[in-house]
Structures are given as C-alpha cells and as structure tokens.
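The following block contains the structure, expressed as structure tokens.
A single protein chain has been omitted; all remaining protein chains appear in their positions.
Entry: subunit A
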C-alpha cells in the first residue's frame, strides 16, 4: 500500500509531462527557456499599415472624358483659372508685350 502512495520521481514526472505534450501537441519546455515564440505569435501589422491611405483610383477624370465624348463635363478649376485670367487682363495685369529686337540683342 505504501508503494502506491509514494510520490513519483522528478524524472518520471518529466517523462509524464513530455508524453502529455506529445499527446496534446503543446511545446515541451519544462525549464521555461525563452524561445522567442511570442514574437512569432504576434499579428502582422504590415497589411493594416499599408491600407491606411486609400489607393489611388486608376480611372481618372480624363479617362471618363475620353470615354464619353458626346457629353460635356464641367472643369470647375480650369474655368475659374480662365475667368481670373480675363479679370486680370481687364485690369491691365496681363502678360507684357514682347519686344521685336530681343533676338538681336541676345546674340551679342
């Protein structure tokens, strides 16, 4: 009776642990040596980091305009630019007139 109650040796306990690890497919590491597995276990951050900024659309305004020549698309920034140019011209702030003899002077 006393032999049954005796505590098994440390070696036997380790063997038991090893067998248990094999059965349940866990890592056998009785001395708790650092294996660095926690670094491999972490989730990869790359895909999330890349997708922070939206991807540039391959279809551009000029493509749409070329695909539908029968429609007229408003180009607001360009219209604004032309309107402002005309306004400046009326104020006398347009481009200066070019001199006729500039070519001769440059030649020396």
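Basically, a contact is a pair of C-beta atoms (placed from the backbone, for glycine too) under 8 Å apart; a residue touches a chain by one contact, two chains touch by 3 or more; residues count from 1.
Keep this in mind: contacts and distances are computed from a predicted model.
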Task: Name under which UniProt lists the unshown chain, selected from "Nucleolar protein 14", "37S ribosomal protein MRP2, mitochondrial", "Glutathione S-transferase, C-terminal domain" or "GPI transamidase component GAA1" - done: "37S ribosomal protein MRP2, mitochondrial"
- [ ] Would you mind spotting which of A:5, A:23 or A:55 touches the chain that isn't drawn?
- [x] A:55
Open item on the list: Residue by residue, what part of subunit A touches the chain that was omitted?
Closed with: 33-40, 42, 44-47, 49-50, 52-57
